[in-house]
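One protein chain omitted, others in place.
In order of appearance the chains are A and B, and numbering begins at 1 in each one.
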Amino acid sequence: MSYCFEIKGLDLFYGEFQALKNINMNIEEGGITAYIGPSGCGKSTLIKTLNRMNDLIEGCKITGEIKLFGEDIYGNMDVNVLRKRVGMVFQKPNPFPMSVYDNIAFGPRTHGTRSKAQLNQIVEESLQKAAIWDEVKDRLHKSALGLSGGQQQRLCIARALAVNPEVLLLDEPTSALDPISTGKIEELLLTLKEKYSIIIVTHNMQQATRISDNTAFFLLGEVIEYGKTEDLFAMPKDKRTEDYITGRFG
Amino acid sequence: MRNKRSEGAMAAITWIGAILTIGILLYIIGFILIKGLPHLKPSLFALEYNSENVSMLPAIITTIIMTIIALIIAVPLGVCAAIYLVEYAKRGNKAVTLIRMTTETLSGIPSIVYGLFGLLFFVTYLGWGYSVLAGAFTMSIMILPLIIRSSEEALRAVPDSFREGSFGLGAGKLRTVAKIVLPTATPGILSGIILAVGRIVGETAALIYTAGTVAQIPVSPMQSARTLAVHMYALSSEGLHTNEAYATAVVLLIVVILINLASTKLAGRFGGKAQG
Partner (left out) sequence: MRSRFDDLLTTLNNSMIEMGALVERAISQASQALLEQDAEIARRVMEGDEAIDQMEKEIEGLCLKLLLQQQPVAKDLRQISTALKMITDMERIGDQAADISEICLYLANEHQIIAKQEHIQQMSKVTIKMVTGAIDAFVKKDRELADWVIAQDDEVDALYTAVKKDLINLIHDNVENGEQAFDLLQIAKYYERIGDHAVNLAEWVIFSITGEHKNKRVL
């Protein structure tokens, strides 16, 4: 079993507040890993350290080690290269206020793809991978903001895929969507996990059981339990995990 | 019952407010049109000004030139300052507090003070004399706070999610600002610029001290010239051409309306592109 991420002894502080406490976790390559836990437990914070989005937050201090396929991401790695390799999809769909085409092409253009033919190909492929090509192929040059919420989120997934990442991070990607759009995104993730390692933060435990292979339960900045999703939901080892997933928390 | 009554009273007050505002506006426009329209004649648009025809064409052209130069100076400066404030400066940075305090102070200063400053600095100290350039520089200083403030607001209004999305794709700060943030903020920045244009077009006091009042089409920026508003002020203060002054007012009014229309259209086009 090879790992996409190896996290060792990770501590994270926002000023004086310690948001993550001694996280040790190896994340399998391929497959879907779900992070669950109550609000403010640190799961979103952890996912943001994996592509260094937390760099943008002032007063955020990190100690410990995170390796992406063996490379220390807080070492010599260029942060923009890291973010190309580790794509991210956010809680609220955030397509740029430009055309569908330009949204997808933004990433490749950023990383130096200029040829029109090549861009056309990337745009079509990415949209197809994200299972939204048929819905937008006739309106590629119209604003992406005219799409429905679910379509926008799949567009954002396509946009992340366009730079050919190795890992895909999703921060509660369906929390703003209706059940049908949610279902489509879940289906999509299940097909994408063949080619990408996927880490998803979710508040929806059924979602975690439906799509993830491994699940980590977070509480107050610590990983309480991490293991196969089926094990964790059928036979949790820790009382706190049991209380949380059975809804008897707090 | 009490609720209903107070609601009725509230509705009445708002209605009165609205009617009064529109009424006053219509009254002013009507007044200017009635007084000015009959005196609009072709000779007012003669290429050369003389005390017979009191042509306003040189003033119109001066206004346009003055506005363009002032914007060329102030807009890049102001927008860049705003970008620095919003995108680059760290919170609690001393420079930020300083810039913000300066812009706030500057925006509260009466325009005549800018005029005196322009007179002392550009006209006298730099030796530019009464000139379009001195006027334009003074105007650019005057509108700078406005442009900084409105650009800052427009940039702040760009949702952070766009920035996150861009960074998340591996785009650097510069690319994110240039390709995502600025285009999104353009309508807001434009509306600030248009307000600034309005202030330049309507300005008199500061220009009299810096650009002078010569009624001619400036061939070089170092020449003195008068804008439309200054022209109107000159006519009405001389008292000899009151009718022509009203006619000029009509033109000024139309110019302002045109600017407004153009700006909404421009903002609409940019905004439309941006927001679908």
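Rule of thumb we're sticking to: contacts are C-beta pairs under 8 Å (C-beta built on N, C-alpha and C of every residue); 3 or more make two chains touch, one makes a residue touch a chain.
Since the structure is predicted, the reported quantities are computational estimates derived from the model, not experimental observations.
Visitor: Can you pull out the displayed chains that the omitted chain is in contact with?
Guide: A
Visitor: Give the residue, chosen from A:Leu127, A:Met205 or A:Leu219, that touches the chain omitted from the document.
Guide: With A:Leu127, A:Met205 or A:Leu219 as choices, the missing chain is touched by A:Met205.
Visitor: Would you indicate which residue among A:Pro108, A:Gly221 or A:Pro236 is in contact with the undisplayed chain?
Guide: A:Pro236
Visitor: Could you list which residues of chain A touch the chain missing from the display?
Guide: Interface with the chain not displayed, on the chain A side: 205-206, 209, 230-231, 233-236, 241-242, 245-250.
Simple rule for what comes next: only the chains that are shown with their structure count from here on.
Visitor: Across the complex, what residues on chain B touch chain A?
Guide: These residues of chain B touch chain A: 90-91, 159, 161-172, 175, 179-180, 183-184, 273-276.
Visitor: Which residues, counting only chain A, touch chain B once they are in their complex?
Guide: Chain A residues touching chain B: 51, 53, 56, 58, 80-84, 87-88, 90, 92, 94-98, 106-107, 110-111, 142-146, 156, 159-160, 163.
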